[in-house]
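One structure follows; several queries about it will come next.
The complex appears here minus one protein chain, its other protein chains still in place.
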Amino acid sequence: MLTISLILLPIIAGLITLTTKGENTKKVAAAFAFAELALGLFIYGSFVPDATTQFATSFDWIHSAGIKFSVGIDGISLILVCLTTLMVPFIILSTYGNDYKNAPTFYALILFMQAALIGVFTARDIFLFYFFFEAALIPVYFIAAIWGGENRIKVTFKFFVYTIFGSLFMLLALVYLYLQTPGIAHKSDFASIYEAAKMLDITQQSYIFGAFFIAFAIKMPLFPFHTWQPDTYVEAPTAGTMLLSGIMLKMGTYGLIRFVLPIVPAAVDKYGMIAVILSVIGIVYGSIIAIQQKDMKRLIAYSSFAHVGLMSAGIFSGNIDGIQGALIQMLAHGINVVGLFFIVEIIQQRTNSRELARLGGITQTTPNLTVYFIILMLGSVALPLTNGFVGEFLLLKGVYAYNAWVGAIAGLTIILGAVYMLRMVQKSMFGITSKITEGFTDLTFSEKAVLFPLSFMVIALGLAPNMFLKLTEPAVIQLLSIIK
Amino acid sequence: MQIPDIIRQIPLNYYIWFSTALFCIGIIGVLTRRNAIIIFMSVELMLNSVNLLLAAFSSYKSDPSGQIFVFFIMAVAAAEVAVGLAIIVMIYRNIQTIDVGLLNKLKW
């Protein structure tokens, strides 16, 4: 029941938010998001670190087709549930400085989005998974299309069509797998699908691999399926960008772990190298592009693209380091990127600009902002004792174990990452104040209320990654045993 | 069951050929004529060719369901005529003609 309430609570919260007016809207939305967080923390606390699916609930949905409404949480889901419940309250808090038109709708959409995301990460039935996977697209589409920047219509349309296009391939693969299950009625729960997948020969696996790969590669995105991403991130309102980059792109990496690895291991073995190489190209390509970006949001968008490349390379390397690293990095990247986008938002609110060339010298009046910015930046460049390091260390180790040369090239991320992140910090924070950064005021209380917890998590997770690694390890080991 | 001799005097094949001929005349009428009323009549002709065939088979097989079909079709055709003629009248009132060739507004 706990998992169901985790999905239902944001939906109810969203509906209630729709009925509120004025200042109350933000408060109600935030209160519910924190209640959800409490629920998430409770689940984290009572999760038993083994490979089973816990807090599971299942009842018939479409009986005649053997489709069930089946949800539950295992180690891999847990980390993403934690990410979602952790990030949404801060994403909502981060909007306190803005007044949106139709605010109730805006916050309700965020909460619906959360419900759909939790649904994706906890679904234990492929059709339920697909349902939530697509459902998550709708709120974020509206958030971007209604409250976005100038170019929003064209950009969000491209984003929507592109991702739907990918998802259809996934649907094909899912239906095919479903038809492979025994019986006239078939079954669509994960266990049956995994069981049925064992019978697939290499040709079948290759097709399914291709279908899944396109879907998830677009979602994450991987090179060369990424062109929707920077534009969408730039055009979407910052809260939408945070949802997209902080949580939604993890749907892709989660899908890789949940479906591609256990269902088509032979195809991964055969074509994994191509996927890893594409991922690594993405890392280097994204990082190099980020070096010269003028717009802070776009810069972070490309950095996010580069980071997700490393995650996918780690997953495709198919060893425990790579997958554990990817899991911990999903959490870490979520935290860092939400924090960084928020800082961009703060700068934009006060100066009306995100252009690096016009900024500078902000640090002189804002010691607090500087400290948080630097902590988040360090997390992003993977300095040891920050969350990013644990993830990147394990990921690189995983990729290195897969292939030393590819690992070495993927390792360029630690150099290039430093290049673009330091450039961004220097151009925006240091140097002499420009016309628009004069009199830049330091953080308000609500801004601190977002940045402090995020920065705290950056360091806490860097100091004690075992608090998550221990929980996910049994599930990952079980996953690897399926592959072998 | 025995089929009455009076019916058997005309072989079933004749009915088939005849219906086919009627049906083809109907089709050609629909395809070639541009007057809506004539097209309408051609459609009726096609329907009736089917009715004839149904009735014939029904008798030869001594199965009444074919004739029940015929009644259904006649009822539906009557309703169709009612609606169809009303539409045609409306068209005439609007464009003073019932030439379907001129009714090509609904395109790309």
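As written, the chains take the letters A and B, and residue 1 is the first residue of each chain.
Keep in mind that, in the parts below, a contact is a pair of C-beta atoms (placed from the backbone, for glycine too) under 8 Å apart; a residue touches a chain by one contact, two chains touch by 3 or more.
The criterion applied here is as follows: contacts and distances are computed from a predicted model.
Note on the omitted subunit: UniProt lists it as "NADH-quinone oxidoreductase subunit L", one of the names in "Sugar ABC transporter permease", "Intermembrane transport protein PqiB", "AtuA-like ferredoxin-fold domain-containing protein" or "NADH-quinone oxidoreductase subunit L". Every shown chain touched by the omitted chain in the complete complex is listed here: A, B. From the options A:16, A:35, A:418 or A:436, the residue with contact to the unseen chain in the full assembly is A:418. Summary of contacts with the chain left out: across A:291, A:357 or A:482, the touching residue is A:291.
Although one chain is not shown, part of subunit A still touches it, namely residues 158, 161-162, 224, 226-228, 285, 288-293, 320-321, 324-325, 361, 363-364, 367, 371, 378, 383-385, 389-390, 393-394, 396-397, 400-401, 404, 407-408, 411-412, 414-415, 418-419, 422-423, 426, 429-432, 463-466, 469-470, 473, 477. Subunit B meets the missing chain through residues 27, 30-31, 34, 100-101, 103-108.
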